[in-house]
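The block that comes next holds chain A.
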Amino acid sequence: ADKLTLQLKWVTQAQFAGYYTALEKGFYKDEGLDLTIKPGGPDIAPAQVLAGGGADLIVDWLPSALATREKGLPMVNIAQVYAKSGMMLTCLKSSGIKTAADFKGKTLGVWFFGNEYPFLSWMSQLGYPTTGGDDGVTVLKQGFNVDPIFQGQADCVSTMTYNEYGQIMDGGLTPEELVLFKYEEEGVATLEDGLYVLEEDLKDAKKVENYAKFLKASLKGWKWAAEHPKEAAMIVLEYDDTGAQTEHHQTRMMTEVAKLLGSGPEMGYLDPIAFDRTVDILLNSESAPVITKKPVNAYSHIVFDKYKEL
Partner candidate 1 sequence: MKQKIFSFVSLFIIVIAIWYLAALIMNGNQLINNLERKNQEWTYQQVISQAYEVKRPMLPAPHQVGQELIKSIIDKPVTSKRSLIFHAQITLNSTLLGFVFGSLLGILIAVGIVNNKTLESSLMPWVIASQTIPILAIAPMVVVVLGAINITGVIPKAIISMYLSFFPVTIAMVKGLRSSDKLHEELMHTYSASAKDIFWKLRWYSAQPYLFASLKVAIAAALVGAIVAELPTGAQGGLGARLLSGSYYGQTEQIWAALIVAATLGSILVWLVGLAEKVLLRRRGELTHA
Partner candidate 2 sequence: MLAVAEQTTLTEPSLTVKPKREMISVQDLSLVFPSKDGDVHALSNINLSIKSGDFISFIGPSGCGKTTLLRVIADLERPTSGSLKVNGTDAEDARLNRLYGYVFQAPALLPWRNIKQNCALPMEISKQSDAHKNKQIDKYLQMVGLQDFHNKFPWQLSGGMQQRASIARALCLNPDLLLMDEPFGALDEITRDHMNIELLRIWSETQKTVVFVTHSIDEAVLLSTHIVVMSPRPGRILKVIESPLPRLKTLALRDRPEFHALASEIRSALAHEHAID
């Protein structure tokens, strides 16, 4: 069997349930692949692992992938598993925020480490400087969790629909006390979890075939996971070496993640329109330019096409 290594963007959780399911169910083996999954973490940059040769494929978000590409690492999107963005800004009603216009002078929690690009673009579109003061917004580098909203250290925190939002509920806040700003609904959504490889690998037919097989098995895994959230969550728990995840959390995450996945035969296909929209959003943010010019050849359908042929 051919060896492949996949580097995830974050720790083992239902956000990556499709890959774990495919691995557990032997879908990769069926395709003649021997897959190793490397979990990520808060300060692991998947692109770095890719550059160092520590992985053949990585899961990354498009904005940071494009930014990295501009820095000189020729990485290419070969498939887009998540069709929709799960990012939101979750605010306390009591802070007086009702619309995006109320952000002025407020304190917002944001994830950095390459996850900040969509937020910066949005603020740039709104025309709010992120350096604090009455005219702008004060930005906090949000840690691993959503504590700042409980402790009143921030008016809004970043959340993913499938994870942190649930934690806020668990923490005792009710939807009535909150105002949600989904990036999708604000028109600033960027593409999230996609699969990336090095550009030169795509010149190698053998590798392209392996990636296609990988994609086939992964999507099969994702479909199964979306249909069996409970079982998928259990598989994820199986692979979690920290033993810290709970069934409750992961089942809920799987359910939410399923809503973001592409559907039908187009699952995994990178929609060029969505791609261009992401690029436009990133390019339009003059004050915080994430990328400075339109990327070329930043995605390729060659693997997806090959997968369709298999």
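Basically, a contact is a pair of C-beta atoms (placed from the backbone, for glycine too) under 8 Å apart; a residue touches a chain by one contact, two chains touch by 3 or more; residues count from 1.
Per the selection procedure, all candidates are chains of the complex that A comes from, given by their letters.
Since this is a predicted model, take the numbers as computed values, not measurements.
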Message: Please state which of the candidates 1 or 2 is in contact with chain A in this complex.
response: 1
Message: List the residues on chain A that touch candidate 1 in their complex, please.
response: 10-12, 39-45, 48-49, 51-54, 92, 94, 143-147, 150-152, 167, 170-172, 177, 240-246, 249
